[in-house]
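As you look at this complex, bear in mind that one protein chain is not there, while each of the others sits in place.
Right after this comes subunit A.
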Amino acid sequence: MSTLYVAQQGCYVKLQQEQLLIKHNDAICQRVQLPLVDQILVFGHCQLTTQALRACLQRQVSVLYLSRMGQCYGRLLPMIQGYRQLARYQQDLSEVQRLRVAKILVKAKLWNSRVLLQRQGRTRPTPGIAQAVGQLAILIRQVNEARDNAALMGIEGAGAAAYFTALGDCFVQPGFTFTERNRRPPRDPVNAMLSFGYQVLWNHLYSLIEAQNLDPYEACLHQGSRKHAALVSDLLEPFRAPLVDSLVLYLVNRKVMDPEADFEPQKGGCYLNDSGRRKYLQAFVVRMETEITSSSTLPRPRWDLLMAQVQEYKRFVYEPQTLFKPYLIR
């Protein structure tokens, strides 16, 4: 998936035939070939002309408007994408079928979190990591016994608590201490990166779900509110640790991020600033475009993992009596 991120504040995007010109202070800073772009993420204060927006709509390029922190205000979609072909099948899923998928997703999330900790523990073992790895194994077994979504959410919460406590042991650079996961607002640099990372990945996943004509509001695990695109949150769960948490670990432990220069305090919290956001997005894009090989398939970029998961869900919706196969790291 080819994405244009417009993250520099004060940019101005206009159309010139088949290209987008991105200007900053009247100087052209980038030319982008519109036919080769799948979606555009606009962060904060950047302007797109109506001509540019219309050209995007004509080419089925969706445009997302996000805050500088990565929270999505809204999406501009071509008319044709409003039709959700599979919504009827999704609504027909029974409670039993939904709970079964919800269990599979929670299990996959716990499994992937545990693998990440195990890998970290191999280079830098601590008692905290060993304890959390053991605890996660117990919780994975308990998932099968959950009677309903509430019980399942309880197990998921316990897993997250154990996992994030141990994750703190994995950050080794001064200035990046991580004691607990907090959000709205995130209170330290690591939490700021995690929040931004989940938001950005969430929005990408939303686009993929919509592109497959699934209804993002019909979910299995997160069923609380009809106003929340819960299917996106459902399918995101297995990817949090391998795609976001591990990237944040890399950015901190390899000293890509500077605890002073890349963050700013705002509204009682701690957020990425312009340079921090660009660093994160650059590393994120490199990671997502890197080709990986698993035993059964040809090398493919990590984007395909997300795509494959959405397609797997689509397949499941057509044949709900079959098993949904989640993304698991080996």
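To be clear about the criterion, contacts are C-beta pairs under 8 Å (C-beta built on N, C-alpha and C of every residue); 3 or more make two chains touch, one makes a residue touch a chain; residues count from 1.
By definition in this document, contacts and distances are computed from a predicted model.
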- Of the candidate names "Na(+)/H(+) antiporter subunit A", "CRISPR-associated endoribonuclease Cas2", "L-lactate dehydrogenase complex protein LldF" or "Sulfite reductase subunit A", which one corresponds to the UniProt protein name of the undepicted chain? "CRISPR-associated endoribonuclease Cas2"
- Message: Out of A:34, A:102 or A:241, which residue would touch the omitted chain in the full complex?
- Response: A:34
- Query: Where the complex has a chain not shown, which of A:18, A:95 or A:180 is the residue touching it?
  - Reply: A:18
- Message: Among A:8, A:49, A:97 or A:311, which one touches the chain that has been omitted from the display?
- Response: A:8
- Message: Touching residues of subunit A against the unshown chain: what are they?
- Response: 1-8, 11, 17-19, 22, 29-30, 32-37, 278, 281-282, 285, 288-289
